[in-house]
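For this depiction, one protein chain was excluded, whereas all remaining protein chains were kept in their positions.
Right after this comes chain A.
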Amino acid sequence: MPRKSDAAKMDEVGIEIDGEVSDSDDGVAQRRNNRRQAAGRGGAKGRGRGKKPASDDEDEADEEEDEAPRGRRGANKKKPAKKRGDDDDDDSEDEAPKRKRGGAANKKKGGKAQDSDEEDSDAPKGKKGRGGKGGKKGEKEEEETKGKKGDAKGKDKGKDKDDDKDKKKKKKKDDSSSDSSSNSDEEEESMSEGEMARLMEEVEEKKKLIANIRNKPWRMKRRLTHLKEAQAFVDKFEGALGKGKGRKWYAYKVMMTKKWIKFQRDFENFRTACIPWERKIKEVESHFGSSVASYFIFLRWMYGMNLVLFGFTFGLVVIPEVLMGLPYGSIPRKTVPREEQDTAQDYSVLMDFNGYCKYSVLFYGFYNNERTIGLLKFRLPLSYLMVGIGTFGYSLMLVIRTMAKNADVGGGDGEEGEFTFAWKMFTSWDYLIGNAETADNKYASITTSFKESIVDEQENQKDENIHLRRFLRVLANFLITCSLGGSGYLIYFVVKRSQEFATRDDLSWYEKNELEIIMSLLGLVCPPLFETIAELEDYHPRIGLKWQLGRIFALFLGNLYTFLFALFDEVNTKLEEEQAIKNASIYAMKEYYANYSRLMNDSEATPPPMDPADVIRGPCWETAVGIEFVKLTVSDIQVSYLTILIGDFARAVIVRFLNYCWCWDLEAGFPSYGEFDISGNVLGLVFNQGMIWMGAFYAPGLVGINVLRLLSSMYYQCWAVMATNVPHERVFKASKSNNFYMGLLLLVLFLSLLPVVYTIMTLPPSFDCGPFSGKSKMFDVVMETIDLDLPAFMGTLFSYAANPGLIIPAVLLMVLAIYYLNSVSEAYKNSNMELKKKMQMARDEEKNRRNNTDSTNQVMKDLEDLLPNRSLAPPPEPEKPPEPEPKPTKTKPGAAGKGVDLQKDVALASPNPNARGPVSRAPGPRGQGPGPRPGPGPGPGRGRGRGPPPR
C-alpha cells in the first residue's frame, strides 16, 4: 500500500524528531502520537464516515483524515486555506509546516499539533478511542473546518488537495502504525496539562455558545449551523477531558449533565404546557393591549399561588381530619347544639355559614385537640399551626421572588423626561395589539400624546391660576379624607351594631348581613366618588392614576382594619364570656354526674356520657372570626360578579339594542360601553387575597373557596371583557405595573400577617373548640412536640435557644448583618454608577472612532450581517459563515481560544528555536516546509510532533 511507503518516510522524520523530543522532554508527546496512531487506525475509518455526512465533501476516509489535520491547523490559528496551499506543494513540505506548527503549539497542544500534521487523521481516531483529547480536538476542528475545507476544495483545487491529502494521510497512517507498534504503551498519558486546559476551555466555550446561541442576533440558518458544529465539537471532545481514574468519573459527570439538561428541557416543555389560559389571555391581549392582559396574568399568578396554598391546607389539615379524625357528632365541638338543630339546615342559616356549616371542617372549631390522630399518628394540631404559618411563609417568599425577578426584567431606569419623544416614537406601539378597534384607539392615543408633548414643549408651563388650582387640590384632598374617615366610622358603627344584633333573634336579612353589604357598597361607591373628586385636581392622567390607586388602597385598608379592630373588640368580649361559660359548663358537668349518681344511688356507677348536643359550649371566637371572613369573601364575590353583570353586561345589552330606537347615539354618546377597570380589579384581587390570608387560619375552607372564586372569575371576566367592554380610549401603560401590583400585594400580605400572628401569640385559644383547646397559647403545641417527641437534649437545646441571653446577641447579629449588607449594596450601587459612567464614556469614544473607521463593534458587525443586502445570497449563509469566521464574534469560543493559544504557543516556541531549527531542516523535504510556513512559527514544534512517530 502506498501508505507503507509513506510510512517509511515518516519513520525517517520521526527519528529526527525523536532526537529532539528526547532532548526536550517530549516523551509525553511521543506517547500521544503513538496512541493516536494506534487509535487512528481503528478509528480513522469510523471518523471518516461520521464526518462525511457533516462535511459532504469527503468521499474517502483518506480525505477525511486530511481534513483532520487542517482542523488542527485552524486551531493553531493558521488559516486553513494557506495551509492547504502549502500542502499542495509537497508532501514533505506539508509535513514540515505541520510540524512547525505543532512545535509552536507544543507545550499546550504539542500532542495535538504533532498528531495533526502527519498522523492527524489517524491520531484523532486514536484519541477518540482512548478518550484522548488530541484526537477529539482534531475532530472538532475538522468539523468546524469541514465546511471551509469543503468549500475551499470545491472552489480552488479540490482535486489537488485531495491528492495531497491522500498522500498525507497515507504518510500519517504509516507513521502512526509504526509509532503505535513502537510506542503504543507510552501513549497512556495522552494529554499534557496545558492541552487539557486548552481543550477544556474550548469545550467550555462551545458549551457556552450552545447555551447562548439563541441570544445571538444571527440568522436562523447560521445559528443552526453553528449549533451543529459546536455540539459535534463538544460531543467529540468532552469525553477526552479528565484523565486516569478521573476520566470515568468525568465521563459520568458529563453524561449526567447531559441527561440533566435534557430533563430540564422536557420539564420546561411540560411546565409551559401546563400553564393554563395562554390562549385566552392572548386573545384578551390582542383586543385590549398589554395593560388589560396584565390583570389577567396577575389573576393567573394568584390562582397558581392559591392552588399551592390550597394543596397545603387540604392535604395536611382538612383531609387528615376528615379521614382520620373523629366523625361528626362524636364530640360536642363536632355537633350542632340542641337548640340550633331545628334550624341548622335552613337555607338562610347555611348561607350565613351557621348551622351545619359552622360545625364542619371549614372552620377552626371543628378540629379536635387530640395530639395524634389515626393509625399514622398524624399530629394534627401541630400540622395545623405549621400550615397556618407556612401559608404566610410561602406567600412571602413567592411574592418577594416574583418581585425580584420582575425587577430584573424591568430595566427602565431612565429619568422621566430624558427621552420623552424618542421613547414615544420607539416604544409606544404595543406589538401585541391585533384588533382593529384597539389599534385605532392606540393610534389616536399616540397621536394625542404626541400633540400633548408638543404643546408641553412649546409652552413649558402654562400657569393660569395657580391659587385656584391649589385651592381645588386642597379641597379635593379634604373631601377625600372626609369620605375615608366616614367610611371607616361607618364600618365601625356597623360592626358594633352587629354585635348588638347578635344577641337578638328577630333579625331581618338585611340586619344579619349589614356589615358585608355596607363594606361591599363602600368598595363600590367610593372609587367612582374619588374619581369624580379627583377631577377637581386636574392632574396629569398618569399622576392622577397613582393618586386614585393610593386612595382606593387607603380606603380598602382602612375598612379592613376598622373591621379587624371591631372584630377584636368582639373577640375580647367573647373571651370574657367564655370564662363564665367555662365555669358553667364544668358546673353543669358536675351537676350531671351528681344527679346521675344520686338518681342511681350508686356513687360507683359511671354515668353514660352526656349527649354531645347538650353540652354547654363556649362562644369559640376563632370560628366566629372565620365566619366573618368567609362571609366577607362570599359577599365580595357576589358583589363583584353582580357588578360585572349589571354594570357591564346589562349596560352593554341596553346600549347595543336600545340604540336602534333612541334619540341619540348610545354607543358613541353618554352611556356607551364600559371600559375594563384595571386598577379597581387589581386592587379588589389584592384585598381579596388579604382577606384570604387573614381568614385562612380560622377557616381552612376559605382557601378552597378562594380557588373556586379565582377559577370562575378567570372565565367569567374573560368572557365579560371580551363581550361587553371596549378598549380603553387612553390605553395607559402597563409598564412596571406588575411590580406595582406585587408591591401592593406584599404590603397587604404584611398587614394581614400582623393580626394573625398577634392572635396566635397572645390570645388564649377557646377552651372547648379547635385544635389548640386546653392550651394556654396556640404555640404551646410546638413546645409540647419538642418536649414529648424529640429527644430530651433537643428540649434543653431549645430552652437554651430561647434564653434571652442568646436571643439578644442573635438579634444584634442580625442587625449587624443587615447593616453590613446594606453598606455592601451601597458600595455595589456606587460601583454600578461608576461602571455606567465608564460605559457611557467608552460608548462615546467608540462613536468617535466609528465616525472615522468602519464599524469595529461586534454587534455592529452582526447587524451588518443581518442587512438584507449581504444576506441576499442565501446559499453562502449556511456554509459561508464558517469560512471567513466560524468565530466572527468575540464570543465565539473556538476563535478566541485559538487566538490565545497561538500566541502562547509562539511564545513558548521561541525560546527553543535553536534546538528545533536544525532538526526541522535536517530532513530535506521538511526543511522547505518551514520556509513556506512563516505563520505557524518555529519549526521546532513540528519537530517535536515528529518525535513520536520515529519511535
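We adopt the following convention: a contact is a pair of C-beta atoms (placed from the backbone, for glycine too) under 8 Å apart; a residue touches a chain by one contact, two chains touch by 3 or more; residues count from 1.
We take it that contacts and distances are computed from a predicted model.
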| item | value |
| --- | --- |
| Among "Small ribosomal subunit protein mS39", "Calcium and integrin-binding family member 2", "Trafficking protein particle complex subunit BET3" or "Cytokine receptor-like factor 1", UniProt-listed name of the chain not shown | "Calcium and integrin-binding family member 2" |
| Absent-chain contact - pick from A:Leu316, A:Met386, A:Ile433 or A:Met714 | A:Ile433 |
| Full-complex contact with the absent chain, from A:Lys208, A:Lys228, A:Arg656 or A:Lys829 | A:Lys228 |
| Sole residue of A:Ser360, A:Thr420 or A:Gln499 that reaches the chain not shown, by the stated touch rule | A:Thr420 |
| Where the missing chain touches chain A, by residue | 210, 213-217, 219-221, 223-224, 227-228, 265, 268-269, 272-273, 282, 285-286, 290, 409-414, 418-436, 438-439, 443, 446-447, 450-451, 453-454, 457, 733-736, 840, 843-844, 846-848, 850-851, 855, 857, 859-860, 862-864, 866-869, 871-872, 874, 877 |
